[in-house]
Each structure stands twice: as C-alpha cells, then as structure tokens.
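Structure, as structure tokens:
One protein chain is absent from this view; the other protein chains keep their places.
Moving on, here comes subunit A:
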C-alpha cells in the first residue's frame, strides 16, 4: 500500500483538474460529492498505508516517482515516515470532514463547483508539501497552498473586502516565501542538494550554533512566520476570514497555517543544532501567543475571535518547536486541528443559522435553537481552554511543562504561555457566553435554526476527536511520542521534567483557565448585556492599530515607490528613451526625404555626377593625373 501512496495526492489533484473543466456540467450537488469522495478515498489509502506504522518502530521509506531536478539532487519522490503520515492523516481526515460540511454550507452558491475545485486543489497541494522528500518539493507545495489560499480567501471576489483580503494574504506570504527561498539557496550551497536525506544526514558535520546553520534556520523561520501567521507577519490571517467558513476551518486553522510548524519540525536536525534560532522561534511564538490572545478579547466578529485565537495557538506550537520539543509541537498541531476546525465549523453553523450575522453582540441565547452546534462547541471550548481531559489540556500543558523544565530564561516564556492560557480561557468563554447564553439580541426577522445533517455530522465527529485526541499522548501512555520517535531519532529533543513538577504546573494552568472562565462568566452572563466596553476595548478590537502602522510605514511608501516607478521611471524614463530613439530616426529620415524628388532626371543627374566622381577617383588613384 505504501507504493500507492502517490494516489493520496493524485486523487484530489484529479478532482481539482476534472472539476475545473467539467464542474459546471456536473453541477450541484454532484461536484461536491465527487470532491468529497476523492478526499475520503485519499484518507483511507493513507490510513491503510499508515497501519504498519501504528504497530511499532517505523523508520519511514522513500517512494520514487520520477526524475525531476537532477542538478539540484532532487527527484520527485515522497517520504512516508511517521511525521508525514500523521500530517497526511490530519489533512485528509479533517479535510474530508470539511468537504462534507462544505456540501451543506455552500448549498446554493453560484460557484459551488468552483469551490470544490479549489478545495481539492488545496488538499493536493498540502499533501505535496507534507509528503515531499526534499525542500524543493516542500517549496512547490508551499507555493501551491499559498495559491489555493488566495483563491479561496477571495472566493467571493464580488466583495471588495474579500478581494483585498486575498491580495493581502498573498503579498504578506511573499515576504515569508522570500526568506524560505534564500534559505533553500544557502542549503544548496552548503550541502549540494535539497533532498532531506542528504541535508539532514550531513547536518551533524556543521558546527553547532555556527553562522551557516543559524542563517539557514533563521531564514526558514522567516518563511514559517509568513505561512503560520506569527509576529510580525500575522496581519493577513484575520482578514483571511473573508473566505467561506469551511475554508477558514480547513486552511486558516487546521492545516495550511500549521505548515510552518511542520517545516520547523521536519528541519529539526538543523534547528536542534542552532540554539540561537531555536530561542528566536520560541520567543516569536510566545510573544505571538500573548499578543494575539489579547487582541482576540476585543473582537466582536465571531470569526475574528477564532482567527486571533488560531494565531495565538500557533504561537504555542512555535514555542514548543523552539524549545526543541518537536513532538509536543506536533501534538498541539494535531489537537488544535480538531478543536479549532470544530470551533470554526460551529461558528459557521451559527452564522449559517443566523442568516450571515457574524457580530456576537447580535447573537445570544442560541443554546436552545442550535443544540448540536452548541453541544459540540462546548467540547471545543473546554478543549482549547485546557480543561482536562479534553485534547487541548494534554498538548498545551506538555508544551508549558517542557518550557518550564528548560529553566533559565525559558521560565519567562512559560509565564507568558500561562498568561496566554488564562486569556485564551477568557476570550473563548466570552465567545461562548455572548453567542449561546443570555437573552436573544438578534436583529428583527432572523429566525435561528439548526444546520442540515451534512453540517452537523462533521461537528459531531470532530467533537469526538476534540474530546479524545489528547489521550493518544498522555504522560501515562505517550503513544504519539513513541510513534514519532523515528522521525526525530539522533536529534537532541527536550523532554518534560520528571516527578511532581509537571502535575503542579498542570494544576496551576487548570486553575488559571478556570479563573479565565469565571471572570468571563461574571462579565457576560451575570450582567445585563450589552456591556459598555469603552475606548481601551476599541484599541484592542483594532488590534492595537498594527494594520494602520503597517499601512503608514510599509504600504504607503511601497505604493509611492510603485507609483513613481510606473508614472515617472517607466512613463518618462523608459518610454522616453524608447520614443526618443524612434523620434531621432524619424527626424533623420525626414531630412533624407529631400533627396527623393520624384524627378527622374534629377536621379539621372545624380547618377551621372556620381559616375563621373567614381571614374575621376579611379583615374587619380591609378596615377592618370
């Protein structure tokens, strides 16, 4: 079955190409069904191929597909190892559920087949990213997911805000991709190849903490920061919520944005010998986690809360991989994929049931109207808040415990993580209380209703995983750690401290989370809403004006440069040069037309005089005179 793993990529790719040309003819709802079935088939192929891996020591293997770029030492081949297998299962599994959800959510949309074309394209691209066995393949997938993300964010391009959001996401990601590309060049210059085997196999020959490995890893981090929406390149993700909600769930929460975490975990051989870069990764992660959590508190739009929450949770993952706790980072990636996808899909169900309303101040009391959306979202809420035994508790606390256990300056990062945990519990509770508790604050004429079966089914399945996924890697039974061990063999990784410490830390973070929930309860349930929140909240809601700051300091000068390039350098300089050459030739020709009199006899005279001159010259040269 491992030899057939290419089918996992080929099926959604086939769906994307097929629906691109035949989508309109197939129409609704069959195009959605075909796309969904292809992704489900992919999931099961991946599952069967991964079965031997669950048994025990699984080293991974390369599957050669075709010769691609021999000069870069790269073939197009796939790497099927524990890490890529886990990512593949998450992408296809969550992807399949979101496809199912999409068939209900996009019901009646004028570009329904096109939506599934893009969605299938995204799945194929993401799988190329995680399954490739070289940085070159990863880069191809990296760019392709960027493209699918752009297409899907601006899916409703009739809305100027959606078109602008797609553009913003693309441009901001270019900045990160630039760093990634330079990192690839240095890797090639250093190792003479881009394939993982060569690069990671020879990584130990580099000087630990040396300039080369630090430069490579820092530039890789630039790429990861762009794709995973970390400080300072996070600004595109909140705007990406302009896309349809299934897209937000799949691409901008569960899968694509975790590519940066995957890339760092994959390059663990390099990052683990670059302590400075790892420290930067962890610091960026911790600061992002805190900063985004603060902004999430002030949001009124239910999807924007979740967007900032995603940025914040990705910060946790960066903290983990920065602390060389790669398993913990990937574990949080896994649990986050479940509960955040669930939160987004739940929010989508609420928005769907509220006829497109996204402002939480205009919701309230939806508990009884949407029991399934409510019940499943409660699970996700407890999971992300870190309440045991739900998934988020196990993964988040492993990260916090490992960070604390490293001692020194890392304790400060742990403290930041702990504060973030409290804020997370608070803003998620705020979201839940404003949406589902209290008195209805709906606009007139809105009658909230539960969503169709195709939308509630994925909610229930994801709720099961959001509740239980943490159990695959508990301190009692670290199955995931054991499963992923071969992927990080020979790499020095951080482990959670032994003894009583992790339990004390876990107790503290649970208390902090409960505190956050309690504060939110007092503020949003026991008081009559709406609460007047004041100016300071507006500042938070605007994300501390970072967008304005970027607009003033980067976008405006950039536009000025572009405008001067277009209207001065190009219009006057380049065009002036070209037109000048043309004008000069024309003036020369105008001067020469005087000779062209149209009089045959004047031509004759010229010829005659010319002949006389030539003969005279010949005679003089011949010495006749």
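Please note the rule applied: a residue touches a chain if its C-beta (ideal position, glycine included) is under 8 Å from a C-beta of that chain, and two chains touch if they have at least 3 such contacts; residues count from 1.
Keep in mind that, in the parts below, contacts and distances are computed from a predicted model.
Chemist: Out of "Phosphoglycerate transport regulatory protein PgtC", "ABC transmembrane type-1 domain-containing protein", "NADH-ubiquinone oxidoreductase chain K" or "ABC transporter domain-containing protein", what name does the UniProt record list for the absent chain?
Modeler: The correct option from "Phosphoglycerate transport regulatory protein PgtC", "ABC transmembrane type-1 domain-containing protein", "NADH-ubiquinone oxidoreductase chain K" or "ABC transporter domain-containing protein" is "NADH-ubiquinone oxidoreductase chain K", the UniProt name of the unshown chain.
Chemist: If the hidden chain were put back, which residues of subunit A would touch it?
Modeler: Residues 592-601, 604-605, 608 of subunit A touch the chain absent from view.
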